[in-house]
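Data first, discussion second: the structure below is written as structure tokens.
Of the protein chains in this complex, all but one are displayed in their positions.
As written, the chain order gives the labels A and B, with residue 1 at the start of each chain.
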Amino acid sequence: MKSYTEYLTMNVPKQMDFVIITPQVEAALKKSRIQEGILLCNAMHITASVFINDNERGLHHDFGVWLEQLAPFNASPEHYHHNRTGEDNADAHLKRQVMGREVVVAITGGRLDFGPWEQIFYGEFDGRRRKRVLVKIIGE
Amino acid sequence: MKSYTEYLTMNVPKQMDFVIITPQVEAALKKSRIQEGILLCNAMHITASVFINDNERGLHHDFGVWLEQLAPFNASPEHYHHNRTGEDNADAHLKRQVMGREVVVAITGGRLDFGPWEQIFYGEFDGRRRKRVLVKIIGE
Partner (left out) sequence: MKSYTEYLTMNVPKQMDFVIITPQVEAALKKSRIQEGILLCNAMHITASVFINDNERGLHHDFGVWLEQLAPFNASPEHYHHNRTGEDNADAHLKRQVMGREVVVAITGGRLDFGPWEQIFYGEFDGRRRKRVLVKIIGE
């Protein structure tokens, strides 16, 4: 069994945004030389997500509006107890739960075994700081 | 390390529905002859989910009502920007995020290592078309 580990660095200038990372993940897979196996890609921070969906700007706009409805930003420590710690990002922890922490992707014939529209995204919910994404590949 | 890949084909006649696929996944596991390892099962389309929950019709009704509240269907391109592409399925992309893309299941002694009520479902949110589910198994 082979394994390969890579860390991507993310610097998202907005509070909330969605960034395609399929090319970086594919580059890591190529370096790993793994032909058959499993690839894990996860946010290493708890106010960010890695997820698979459509590479379409209108949809990303819709994600933002929808997540703000489901888990609105509110800096008040009366509204979110987490913000009593001095943070103001409780909503980002909730948004990340909706969108998920990680994806696991099959590697078949040396490629990400994807359907026609699958793309990997980094979802940032508390940006303007450096964060990391992990790529781990195991197989042969 | 052994690996095994299978693609299931789904044809759901309704817009939204939940279909049990545990038997097909178990059949793939049997064909793989893998005794110890990990099984990945994921929707290959971005308006569908694979998830684990209860095989109970009333609950599936509740899932449908609840998802329609959280992420209502609305064909208008004013409501969802994604629908400015000519699609009308923005809600299906959101519903899929709530229910998830994939499950990862432990294989122990040649079986899906499940609790008493765990069953695997395909969740369709934009049906009436052919879609695929991937099963990837790695182990020994």
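Criterion: a residue touches a chain if its C-beta (ideal position, glycine included) is under 8 Å from a C-beta of that chain, and two chains touch if they have at least 3 such contacts.
Source: prediction; values computed, not measured.
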item	value
Chain not shown: contacting residue from A:I21, A:I34, A:I52 or A:A71	A:A71
Sites on chain A contacted by the missing partner chain, in the whole complex	1, 3, 5, 38, 40, 42-46, 70-71, 80-85, 90, 93-94, 96-98, 100-102, 104, 131-132, 134, 136, 138
Missing-chain contacts mapped onto chain B	1, 36-38, 51-54, 56-59, 61-63, 66, 70, 98-100, 103-106, 108, 113-118, 138-140
